[in-house]
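First the structure, in the form of structure tokens, and then the observations on it.
Of the protein chains in this complex, all but one are displayed in their positions.
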Amino acid sequence: MSENSLPLAGSIEAASSSGSAGTILEWLHEWVVTVDHKRLGILYIVYAIFFLLVAGAQAIAIRIQLAVPGNHFLSAQAYNRFFTMHGTTMVFLVGMPILFGFANYIVPLQVGARDMAFPRLNAFSFWLTAFGGLFLYYSFIGGGGLYGVGSAPDVGWWAYAPLTARAFSPGHATDYWALALILSGFGTLGTAINIIATVISMRCKGMTMMRLPLFSWLMLVVSGLTLVTITPLTAAQIMLVIDRYLGGHFFDTQAGGSAVVWMHFFWIFGHPEVYVLVLPAFGIANEVIPVFSRKAIFGYPAMVAASVGIAFISLSVWAHHMFTVGMTSFSNTFFVLSTMLVGIPTGIKIFNWLATIWGGKIRFATPMLFCTAFLFQFLLAGLTGIMLAVAPWNWQLHNSYFVVAHFHYVLVGAIVFCIFAAIYYWYPKATGRMLSEKLGKWHFWLFLIGFHVTFDTMHFLGILGMPRSIYTYQPDRGWNTLNMIVSLGGIIQAIAVLIFAFNLVWAYFRGKEAGNDPWDAWTLEWDTTSPPPSYNFAQEPIVRSRRPLWDVKHPEDPDWEYES
Amino acid sequence: MVAGLLTYAIIKYRAKDVDSQSEPAQIYGSTQIELAWTVIPVLIVIVLFLTTARLIFAIQDAPEPESALNVTVVGHQFWWEFRYPKLGIVTANELHVPLSNNQAPLPTYLTLLSADVDHSFWVPQLAGKTDLIPNRVNTTWINPLQPGLYVGQCAQFCGVQHALMLLRVYVDTPEKFAEWVKNQQQPAVEDPRVAAGRRAFETQACMNCHTIQGTAATGRFGPDLTHLMSRQTLGAGAAANNSQNLRQWIKDPGTFKSGCLMPAMQLSDEQIDQLTDYLSTLR
Partner (left out) sequence: MSTALAAPAAYEGEWRPPYRGRIAMFALITGESALFTIFVVAYLFYIGKSLSGPTPQQVLEVPIFGTICLLSSSLTIWLAERAIARNRLNAFAFWLGFTICLGLIFLGGTAIEWHKLIYRDGLTISTNLFGTTYYSLVGLHASHVIIGLTMLTILFLFTIAGRVGEQHAERIAVLALYWHFVDAVWVVVFTVVYILGR
């Protein structure tokens, strides 16, 4: 796809709105008090990209430390804080905000609404989440100060009890972890409630639930899942704070409390949480793949059913993180079954994407490049997931680098790739300018290569018995070369991400003008200017099918004649 | 297979610039195809699940034979305590077990406890890992068929020096095992030449944490040192067990394992020398 043919002919053009002038202070003030879902969406995304760079730097530091055995780049204390913060940041300050940021921006546009159901709650939720993140990072400098890496949490992002008890974690590291996440958890809940209310109550005329764009459907499912996923974590963290400050005994093994109860509660949160992260990625793929294959999504009702099915089943699989804890064979067997079952609707989605591409006319613009890689990578991640579901294999692979490789394959290979796709896809809508395709391709290929160098290799480290969460390893275990390769892949990925960050900034000022609909797409967000006016649509849209713009562009062959 | 189909699809269905204006046939779904690709995965899952379930029960619920050796493992931050209750042996960090065979199996059954936080016992070449959880009793078993040294380490993050909580499992032939047991059952070597060191051990705080069988030292917080010199490493694998390292360890364990729970006792050089000499005799 050459640069010259974008934006595509046949897309609907309109004059874009011009920005407003004013002092820097006025501009800042506008952004701080905004309740506009588009602005809040951008705030979430910018916030998340900032923390992506921070957590990425932590990852690079980790990889430098592990590149050779017996390294002294990071002390044990610093390393433990870095890997804890890397995980915590990536899940709570990057993954959740960026996906909810996209939801914030796109969902009201896709359902043809003027804004979210509760704009002020929206703003409140963002600032709560943002404050939680800043509070978490204050831990690096609060308390003991920067020397010795301060009081940043160092108990792993899963913070198992009783390591987090006062007795074993004196100081405030654990408190920062618990309190910061409780706070941003409330923000997340507010946004989830907002998305549900928006999708259900604010749809434009004619948009029945089965005509919702799939990204919005998936954000509805995700928001529902979030309600019952984040709250168990909040509950467990409140219990932890009660233990640490009020002398409670929830996880106090000396008083009869149970360390395993923490594990159950944490993973009752932790497993559905990864589905909260991956389902929006599916939603993004559901938008990008059809548009760039020039075909409607294959099997829309099945995609909806599969997504809902995944959300429900994912609530029943949590103890596959606990196969080594000594549960009975009966319990272990149950969780093997539920985990394998969740693979079925997930597999169905992959087949549907394949069928969407089949017979299409694929245009490999940057968003599609990322989504294509996503398909292969998610497939592989699913397979290693099934391997881990087999409990006897799990007894070897648990807490090894095989698991780290598997979940990074999903988190990076599936989710981050889809996030990149989403940014290339919707950046023109939000800014009115196209990102550079040339830089985009450099970003894609470098990141792809770096990703595979790192994470394909990492699987073997796990199979060779290297456990996770270790700041160093012995030179005679046979892990030296592989670790070096993994670390080099990290550097390649870092370069790719820097190119991407540069693209984001460069295109804002020098990118080609996008117009309303640069990709010749079919959902409502492309039916207004880029960027949209504050009220989104001049008239409330009325729709008759799942692809309103297809109907307009192809009046001789509209969708509503074929949809049941 | 799926990857193959994907690869085929993205190559075959690439847009060619010639016909970039027309759209391909829009296909919305097909009930038969979708049914097929739902049913087939369900069947695959059923088969996989039944095989797995069988294996789980076989491993976890394997009945313990009479001949099994029993070892109690207690996880500490950041070292392993091994007790052989029927043999009256207490040691640390290096586990000796007898070689088993297929005709007359001699497995070792491990009872797993923890004195503080969660740990996990993992020697990859011998068995999958099982966690050690405070206020809970777990069990696992190994049935080694080849003699030799097997290395592993703690596999559940347990604090700052989790990375240096290493395991060494020696699978000994029956003769070597009997010899090892006999040696471990003896009380500590009494060498009058290092009496000064022994006195230093008993009068400094050492005895608060460590046990040396046959002396006044009965502390349980740290490893049993009765047969310290029978082990290859110090600090659960943090350093090789030689005289120089031993001296440095006593002076400041943090040199090898910063954050470990043995403090630098601020002893004089003379005391450290005496202690090193004394401990070096504890074979």
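Per-chain residue numbering starts at 1, and chain names A and B are given in the order in which the chains are listed.
Going forward, a contact is a pair of C-beta atoms (placed from the backbone, for glycine too) under 8 Å apart; a residue touches a chain by one contact, two chains touch by 3 or more.
Note that the structure is a prediction, hence the values are computed from the model and not measured.
Shown chains touched by the hidden one, complex as a whole: A. Of the candidate positions A:Leu227, A:Met387 or A:Leu464, contact with the unshown chain belongs to A:Leu227. Of A:Val35, A:Leu134, A:Ile193 or A:Ala305, it is A:Ile193 that touches the chain left out of the display. Residues of chain A in touch with the missing chain: 12, 14, 117-118, 189, 192-194, 196-198, 200-203, 205-206, 223-224, 227-232, 234-236, 238-239, 242-243, 246-250, 255-258, 261, 265, 268, 516, 524, 527-529, 537-539, 541-544, 548-549, 551-552, 555, 558.
Going forward, only the chains that are shown with their structure count from here on.
Centre to centre, using the average C-alpha position, chain A and chain B are separated by 35 Å. The part of chain B that touches chain A in the complex is made up of residues 2-3, 5-6, 9-10, 13-16, 19-21, 23-30, 33-34, 37-38, 41-42, 45, 48-49, 52-53, 55-57, 59-61, 77, 112, 116-118, 120, 122, 124-125, 127-131, 133-136, 138-139, 151-164, 166, 237, 258-259.
For chain A in complex with chain B, the touching residues are 1, 5, 9-10, 75-77, 80, 154-156, 160, 162-163, 168, 253-254, 256-260, 293-296, 298-302, 324-326, 328-329, 332-333, 336-337, 340-341, 343-344, 347-348, 350-352, 354-355, 357-364, 372, 375-376, 379-380, 386, 389-392, 394-396, 398-400, 464-465, 467-474, 477, 554, 557, 559, 562-563.
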